[in-house]
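What you see is the complex with one protein chain gone and the rest in place.
Presenting chain A:
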Amino acid sequence: MKLHEHQAKTIFADAGIPVPDSRLATTVDEALDAVDEIGYPAAIKAQVHVGGRGKAGGIKIATDREEAEQYAEEILGMDLKGYTVDSVLVEAGVDFVDELYVGVTMDRGAGEPVLMVSTEGGVNIEEVAEENPDAIAREHVDPAFGLHPYQARKVVYEAGVDADVALDVASILTTLYDLYEENDASEIEVNPVMITGDRDVIAADAVMNIDEDALFRHPDLEDLAEESYEDDLERKAGEYGFDYVRLSGNVGIIGNGAGLVMTTLDLVDYYGGAPANFLDIGGGAKAERVTQALDMVFSDENVDAVVFNIFGGITRGDEVAKGINEALEQFDEIPKKVVVRLAGTNAEEGMEILNTDLVEVEKTLEDAVQRAVKNAEEVTQ
């Protein structure tokens, strides 16, 4: 789960990390009130979960009120890589002489958190990692002991941060690790940390992602997640509790188990179609879940045809079949053709129960996918 910049900065500020003065605004008037209080220059920053906001035109620096109004108008409501901007962070401009990168993330290969510091801040750090990996200093943290403060100092010195600000940067890094641990973050990143002419150290951006599996012990963060859905269908999937990812194709996909659902998407692509979504109904799904899953794919206006693929382990084919019948009997006319393939536990019983007036049935995964792709083609022709 990704937090917005302003949410992460509130958490940073509460923990004592210096951040620029800022206000959140959802209208142009609010943005102007904010710059009146903050002064110039002021950054107007789109609050969407999109990397490279600056390059895409989602961050502008206003030097007077006229510019502030113009930029707020431009950015609020704009489409940024497919996401509509509903709010902007209006933030005091920082007069910096240097930019650093600092971050904490899980090194999944090592199974340990890792601190990262680079003096090449302010640019795409993934490109730095690719082209000049030595420009990023790294320090692994033993998750059982937690961070020893010397480790933060060590990695900051190793990165070549100027000596007069090194301890301040190390102190920020130590606090970031504490926040990482306290909040079950999967990733925290500040790019850039700005160094001013007066040698102040300020966190000018903030990325904070939370481990969704740990939200049960962070109810406060769960509330923030509510605010951070950016797509109505993804919001709906969140309410239903489905693992769901929206894609741009027209073949809707429902299945059980992440690997098999991914495989079904891949096969749709392999047979010349385009997957509209990833939707895993999980193990042991019964009629109600099936109804909700069908509601999800039918609600996606891009979907022209649906493939429903279940390999039952815990999930029982007869239960799924009943669910499909019940869900589809509610319609006077089935909105989109549904191809069903059931295998595994009680699959044969399920196949017999399925109402073939409502759905098409195939025995193998390959056949089911090919038929759904063909159904989708027929709609678009």
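Here is the rule we use: contacts are C-beta pairs under 8 Å (C-beta built on N, C-alpha and C of every residue); 3 or more make two chains touch, one makes a residue touch a chain; residues count from 1.
The rule is simple: contacts and distances are computed from a predicted model.
Of "DR2241 stabilising domain-containing protein", "NADH:ubiquinone oxidoreductase J", "Phenylacetic acid degradation protein PaaC" or "Succinate--CoA ligase [ADP-forming] subunit alpha", only "Succinate--CoA ligase [ADP-forming] subunit alpha" is the UniProt protein name of the chain excluded from the display. Across A:149, A:313 or A:335, the single residue that touches the chain missing here is A:313. Residue A:213 is the one among A:213, A:301 or A:357 that touches the chain not shown.
Touch with the chain that is not drawn comes from one residue among A:343, A:359 or A:373, which is A:343. Contact with the chain not shown here comes from a single listed residue; of A:269, A:326 or A:349, that residue is A:269. Only one residue from A:97, A:123 or A:258 touches the chain missing from this view: A:258. By the touch criterion stated above, the residues of chain A touching the omitted chain are 51, 106, 108-109, 111-113, 126-127, 129-130, 142-144, 181, 184, 186, 211-214, 216-217, 243, 245, 247, 255-263, 265-270, 275, 278, 280, 283, 311-314, 343-345, 364-366.
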